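Data block below; observations after.
The complex is shown incomplete by one protein chain, all other protein chains being positioned as in the whole.
Chain lettering (A, B and C) follows the sequence in which the chains are written, and residue indices restart at 1 in each chain.
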Amino acid sequence: MKVSTMEKYILLKNKLPEWINMITPTYTIFAPVKEEDLVFFKPITKPSEMTLAYSNAIVPPKAQMFHQTETMFTFTQGKNIRVNPASLPDEKIVVFGIRPCDAKSLSIIDPVFTNDFEDPYYLTKRKNAILVGLSCNQPTVNCFCTSLNGSPASPEHLDILLTDIGDKYYVELNSEKGKQLVEKTKKLFTPATDADSKKKKDVEKKAVDAITRQMKINNVDAFVKKLDTIFDAPYWKTIAMKCLGCGACTYLCPTCHCFDIQDETTLDKGARIRVWDSCMRPEYTLHASGHNPRPERMNRVRNRVYHKYNYYPKNHQMIACVGCGRCIDNCPVNIDIIDVITKAGEVKP
Amino acid sequence: MVNEKQLRDEVKKLVSRDDVKYVIGYEQGTYGFQVTPSFAFTPEEAERFIFSPLCANNLSVYLMLEEKPPLRKGEKEDTRKVGLVVKGCDARAVVQILQEKGLKRESLVIIGVPCTGVIDPKKITVKFPHQIKPVDVREEGNHYVLTINGKNQKIPKDELLFEKCKQCEYPTPVIHDVLLGDEVKSTKKEEYKEIKTLEKKALKEKWEFWSKAFDRCIRCYACRNVCPLCYCKECIVDQLSPQWIYRSVNRSENTVWNLIRAYHLAGRCSGCGECERACPMNIPLTMLNKKIEKDIKELFQYVAGVNLEEKPLLAMFKPNDTEDTIL
Amino acid sequence: MMQTTQVEVKKKMKKDFEPNIIGFLCNWCSYAGADLAGTSRMQYPPNLKVIRVMCSGRINPIFVINALQQGADGVLIGGCHPGDCHYERGNYLARRRYAILRELLDYVGIDPRRVRMTWVSASEGKKFADVVKEVTDEIRELGPIQQLKRENTW
Partner (left out) sequence: MKENPYQPWLATIDSICDEVGGQRAIKTFRLVFQDEKVREKFTFLPGQCVMVSLFGKGECFFAISSSPTQKGFIEVSVLKLGKVTSALHECEPGDVVGVRGPYGNHFDVSGWMGKNLVLIGGGIGQAPLRSLIKYVVDNRKQYGKLDIIYGARTSKDLCYTKDFAELKTCEDTNACLSIDVKEDGWSDFVGFVPDNLMRVNPSPKNAIAVTCGPPIMIKYVIQNLGKLGFSEDQIFTTLEMRMKCGIGKCGRCNIGNLYVCKDGPVFSYKQLQNIKGEQ
């Protein structure tokens, strides 16, 4: 999929609306839209609806591939039970303005939905989506992507990356999909010069420097191994003391992918629905017998951290955290993953 | 505001007692204007305690969150007291819990803080979006003084205060074992201006307003978990049979969830506003709670969480309660 | 419970719209009143689907909201007259809950006239028939419920 030599172009800022208008007939465009001081990825019909002065969307764009509520299939009840598969959408979508960290998160959760059994709901939408990223020039207080080998202006995991370099966008095409999208609208783009490339590098450096909060772990791989040795440390209990057990951190996490499956019915028909679920809730693991393998908040908080920093790397060779800072921003009691991980690094086995 | 040294001394004294398990208070958060709940088991840990106008959390939620794993053979229940730092609104939540017999009075030691209002973290972050280093915030008359990078900045209190604090009628904890500093008398009166304006609108407008808000809801239940009075063993949304509220996130279910949450707090909500603060989707939840608060004040002359002896609103009645719309 | 309230609303023109109304009637008074209306051959609209509860105090607000969610256009709660409750105070408690619920529904934009409460004793067959008629007419006038109803878009 990936193109060996990345093609680089320039798109003038005032041409952006035109570009969006040109691709709107073929694609459903999800772009950042402001509502009540928050930014959401929402389908837009014209460029003026979107806002590009934003740090990041409150709900990660995983929600565009992995819907919070998804109908898996419907069925009829009663004597003549029939199962009708839900139709999978074939609409092509463009997620415009996705940040590099969120794009990375999709690459991280891909194996979960691909492994052994292919998940048709996620994969159809994922395959039909083109990710047009926008470099994060003004990282927020809690951004820490650089701690996890990310960069606010990395085209990796994206089809196209736009970087604001003043009055124009520096456009990097990183995949066949991205190339095709630009190909059809080529007349709006001009080749990038070396000066432009340098400008992009400067912008990226400035953004990287603006990320001041860092996880203070020297070696990521060593840290993953270290967690194996501190599983039973009392440390987790102290972290969990103040946890309320709400699902804000998990629902808003771009790499959390857990779900629940439920049946919804009327008298004669019904549907099997899947909805996001959160490992922070006791009901998540509660057996019908009343036994709960993770009975205390400590177990659940620890599981969340371990899932991201230990189990996931063991299974998929990736840390399931991109450093977007959403869980820090939205925790009502200031449980701060940067702090949690940094201090875990100091815990004696 | 409170003398922090006095607070720490008081907490140290408490945790040194044999009959006190730990004390719940506030400590400096990890960045910017964050303050975070803190648990002191030892006098050393009490050193961390602070109290500033940034201490917005209602710590009484932790009273009901305490986990009690099943006792092992021969093990005795730990009946030691829990200490708690409360502001005016937090104390009302404690009263409400005690009134409902959720806890025993003798299991608590309450350190009351006469409160002159706390800062809305959302408002202050808008003003200083890039603040990472912790900031010292002091109150001086009608202003807050922020020390950022060695420079003092004066901001009028009104610009930063929580809306709820602007109409707070009970700034001094109605229940306490120790009161730090002098009582604060309130001359304010809750007028429910916002509520009344919305009430007067047409049904269609009201539905538009609320459905737009509820559409944003992601059902993370932060509003429920942060609420000191949401302590049912099994919440109605987690119940499977009968499953009253489906887990699907759509307008119908979200509306029902938000209505039922608000209704379950009818006559119980102490107005601490934690639900709205915790909501990542900025749903104006206090506007629902305050509406019910206003109604019960008007209909039943009842105020939640101020009188320990009173019975819960919906567990009692008066023979002459309103019958206006009954056929 | 769930099963009986699951009724489909047919979207018709407003004038010949027939509302679905769920009646939660208390076992000791209102239900007996409804019985009397029936045995006395009194005419009243067939729109009311009755669910018998032991006491109006049994009615959790979620019953009412859930009925509206599952397709009811209105809900009628029937209890004993104040002072007559079989359990002494159930109807008094229900009265408080009802007052708050109505206000709350109004506040979020749901017409409070869709939820009504009535006192009907076992001997008031006539009153029961009249109330059902009044409520049905009123809800017919309001039309099918637009809010709260489950979409079941699947």
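Assume a contact is a pair of C-beta atoms (placed from the backbone, for glycine too) under 8 Å apart; a residue touches a chain by one contact, two chains touch by 3 or more.
Predicted model only: the values in this text are computed from it and were never measured.
Annotation: of A:Ser105, A:Asn303 or A:Asn334, A:Asn303 touches the absent chain (contact as defined above).
One of A:Arg99, A:Lys168 or A:Arg294 touches the chain omitted from the figure, and that residue is A:Arg294.
Those residues of chain A that touch the chain absent from the view are 72-73, 75, 77, 81, 83, 85, 88, 112-113, 115-120, 123-124, 228, 231, 257-263, 265, 270, 272, 274, 277, 279, 284-289, 291, 293-294, 299, 303, 306-307, 310-312, 314-315.
Everything that follows uses one rule, which is that only the chains that are shown with their structure count from here on.
Of all chains present, the one whose mean CA position sits nearest the global mean of protein CA atoms is B. Most remote chain with respect to chain A, judged by CA-atom centres, is C. Between B-C and A-C, more C-beta contact pairs are found at B-C. Centre-to-centre spacing of chain A and chain B amounts to 32 Å, using the average Cα coordinate of each chain. For this pair, chain B with chain C, the centres built from the Cα atoms lie 36 Å apart.
Between the CA-based centres of chain A and chain C the separation comes to 47 Å, rounded to the whole angstrom. Along chain B, residues 246, 250 each make contact with two or more other chains. Counting partner chains per residue, chain C has residues 153 touching two or more of them.
By the touch criterion stated above, chain C contacts chain A in their complex at residues 3, 6, 8, 70, 152-154.
Per the touch definition, chain C reaches chain B in the complex via residues 1-2, 61-62, 65-66, 69, 82-83, 89, 92-93, 95-112, 116-119, 131, 134-135, 147-151, 153. Chain A makes touch with chain B in their complex at residues 35-38, 40, 58-59, 68-69, 140-142, 212-213, 238, 241-242, 244-248, 250-252, 260, 262, 264, 273, 275-276, 278, 281, 283, 295-297, 328-330, 332-336, 338-339.
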